[in-house]
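Missing here: one protein chain of the complex. Every other protein chain is in place.
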Amino acid sequence: MSTITNAGAPTRADGTISLTELREQQPRFQGFVGGHRACVGCGQALAARLVTEAAGPDVAVANATGCLEVFSTAWPDSAWRVPWLHSLFENAGAIASGMEAAYKARGVSAKVLAFAGDGGTFDIGFQSLSGMIERNHNVLYVCYDNEAYMNTGIQRSSSTPHAAATTTSPAGRERLGKRHMKKDILQIVAAHHMPYAATASVAYPSDLRKKVRRAMEIEGTTFLLVHSPCPLGWRHDGAKSVEVARLAVTTGLVPIIELERGSLTGSMPIREPRPVVDYLRAQGRFEHLFVDTPAAREELEHIQALANYNMERYQLRGSGHDARDTAGADTVRRGGVRWA
Amino acid sequence: MRQALEGSQAIARAVALCRPDVVSAYPITPQTHIVENIAKLVADGELKCEYVSVESEHSAASVALGAAAAGARAYTASASQGILLMCEVLYDIAGLRIPMVLTCANRAVSAPLSIWNDHQDSMAVRDAGWIQIHCADNQEAVDTTIQAFRIAQDTDLPVMVCVDGFTLTHTLEPIELPTQQQVDDFLPPFVFARALDPRKPLSIGTMATPDWFTEARHSHHGAVLAAAEVIAAADADWQRITGRCGGGLLAVDGPDDARIGVVCMGSITGTLQDARAASPELPAARIIRLRSYRPFPAQALREACAGLDQVVVLERALAPGGVGIVGAEVRAALYGTPDAPRVQSVAAGLGGRDMPLTTYARLIALAQAEATTDFAILDVELDKLPEADRYAAAAMAGGQA
Partner (left out) sequence: MIEVRVHGRGGQGNVVAAYLLATAAIEHGWHALAFPAFGAERRGAPVAAFVRMAEQSFRRRDQIAHPDFLIVQDDALLHVPGILAGLKPGGGILINSRREASTLDLPLDGDVRVQSLPANELAMEHLGRPLPNAPLLAAFLLLSGALPVDALKQAYSGRFHGGTLDANLKLIDAAAQYVRAGAWQEGADAASA
């Protein structure tokens, strides 16, 4: 379905409106447009659209190998309306560094964005990312975190959360999915004394946009970790991506925070914290935890403890009504259009 | 002005004369002095460029790639393990048709660990799709570095300037550095038509399905072949400006009536030339130095070998279990030509083993031998090895004896 009904939007004779037309009417700049080959409900595609909209046209993108690169550009087509360069899997940080150095040398005023998935950020591309941050290139690095190597068919990465099943951390009689913890990349990145490192989620577009705009204004390296559901890898309905992403936040498993020069300067309070089982049960990658065995029960308790730890560490528990908390941010509307 | 300069220092000065926008640097022996010297020129304000000290050779190549794609004249240098760590980026740079220049201070590849000179590193990336030009001496290293920047931007291809590690990089010798005016006359400002520009958005590095990959490769292959003319033209133009030329695609030196030819690359050439002069009792061979290894100058080689009965190829790298790397290509180029000479191939000087003047006599002896050596290592000292490893020369030679 490419159309929905919406009061106040231009309508056709049959009462429907064209989403495409509606998007075109929006004055907002779009750096990443439809027509690409992403799966239904792809969190990364949504995130990339939001990031490029907020970043505006004066940018150039260095894109690591991964789903985003593959589904957005099969020659001779491209979904990108900004200059875009894909080189390799592990060198987005270095490619972006080179682009930035070139613009600096040539006196071109354009912000360089680096896009990579969690494999290209937490694992294979970590070295070049660290080098880029250490040299403080004026680059906004965005990691679209879908918590596994999805492009190659759902293999575990160091971002895959504890107990999630992937094809290389499957659940079985002896194992309950991934045995290791998710790497705390944000703290590791922030330990470079960088000006700005933050998390965001596709479930909270206004917060995501705000953080992109914030990062764009900073001269120096900034880092944004965007939690991006993958319906294929997480095994949930593609229509539920935003819902699942929201549960990741409201359970406390994915804290939405900002770190400046390594110190916590902002966090999105959770108005009504949810138990982690609500998030886990929504995804097939955790289904092996919902059996009545001591190991599974212990695992669920462990994951709840991780969420509790986040709540304490980042002071995530909301205190009453707040426009910036998980409920407030969720109801922010743009022009009355709910999907903004 | 003629001055005494270390090879690395001279190369750094040549790079600076080309007004690079971005230089990425990572240390590795014997390349390090080049990027150190560039860093000093930047620190002293003699060169204005973005100097990016990266955390690996992989990133050194990547920074140069990104910089060139964003419209900058980009340079980096490396050697040995560094070239191998860069390997996938080197393929990517060439496949994306990114014009840039890299100096390879040729060095052996581990294991065993060796920091000394041979050509294994640049040979390992022979098929990456770069232009590869080998230099005979440091004057040519300077001249070729400058030419490389023009060749790169005239072909939209990356150029690897190969200079023998230590033998050239660490050797001080008299060098004529061109003036800034000479370089400016020769090398126009860098322009890259596909540069990443927010005013003209392009997608570079898109995925190619089987419907397109072959065509991309075809274009790339054709471009490398067509670069032969650009390489020759750049050398000729440089000669017009400075009076010096490197020899175009290949340099031929020796008597017209020679019956024996020696094919080689890099700095061994001078030693062979002096050895020939010092050995009047031996036949005077025609010494054919491949300056351009990629593109491989097959036609020029055929012409250079006209009238020869014997060709011996002196390899500086090894394809274990295969025949000589350059030898196979020379043999292929000459195959089927009328009165094609016999082609034999030997490796020598691996991992920095000194190649004395007597190397020449050994090559001549090989050419005069009745038995044919498809391939062997010329200067192996079998008595250092356990009995089991003293493979018979005949078995190593390919068995046509």
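For clarity, chains are labelled A and B in written order, and residue numbers in each chain start from 1.
By definition in this document, contacts are C-beta pairs under 8 Å (C-beta built on N, C-alpha and C of every residue); 3 or more make two chains touch, one makes a residue touch a chain.
Since the model is a prediction, treat every value here as computed from it, not as a measurement.
> Among the chains present, which touch the one that was left out?
B
> Out of B:P188, B:G222, B:G322 or B:P356, which is the one that touches the chain we can't see?
Residue touching the chain left out of view: B:P356.
> So which of B:D137, B:D235, B:E315 or B:E329 would be touching the chain we can't see?
B:D137
> Where the complex has a chain not shown, which of B:P30, B:P178 or B:G205 is the residue touching it?
Of the candidates B:P30, B:P178 or B:G205, B:P30 is in touch with the missing chain.
> From the listed residues B:T171, B:Q239 or B:T372, report the one that touches the chain absent from this view.
Hidden-chain contact among the options goes to B:T171.
> Given that one chain is not shown, which residue among B:P27, B:G95, B:G270 or B:P283 touches it?
B:G270
> Spell out the interface residues on subunit B facing the chain that's missing from view.
Subunit B touches the missing chain through residues 2-4, 6, 29-30, 115-117, 137, 166-167, 170-174, 267-271, 273-275, 352, 354-357.
In the analysis below, only the chains that are shown with their structure count from here on.
> How many angstrom between the C-alpha centroids of subunit B and subunit A?
Centre-to-centre distance between subunit A and subunit B: 45 Å.
> Within their complex, state which residues of subunit B touch subunit A.
Listed in rising order, the residues of subunit B that touch subunit A are 21-22, 24, 49-50, 52-56, 58-59, 62-72, 74, 88-89, 92, 96, 196-198, 200-209, 212.
> Quick one: in the complex, what on subunit A touches subunit B?
That would be residues 57-60, 62-63, 69-70, 73-76, 78, 80-88, 90-91, 93-106, 108, 110, 127-128, 130-131, 134-135 of subunit A.
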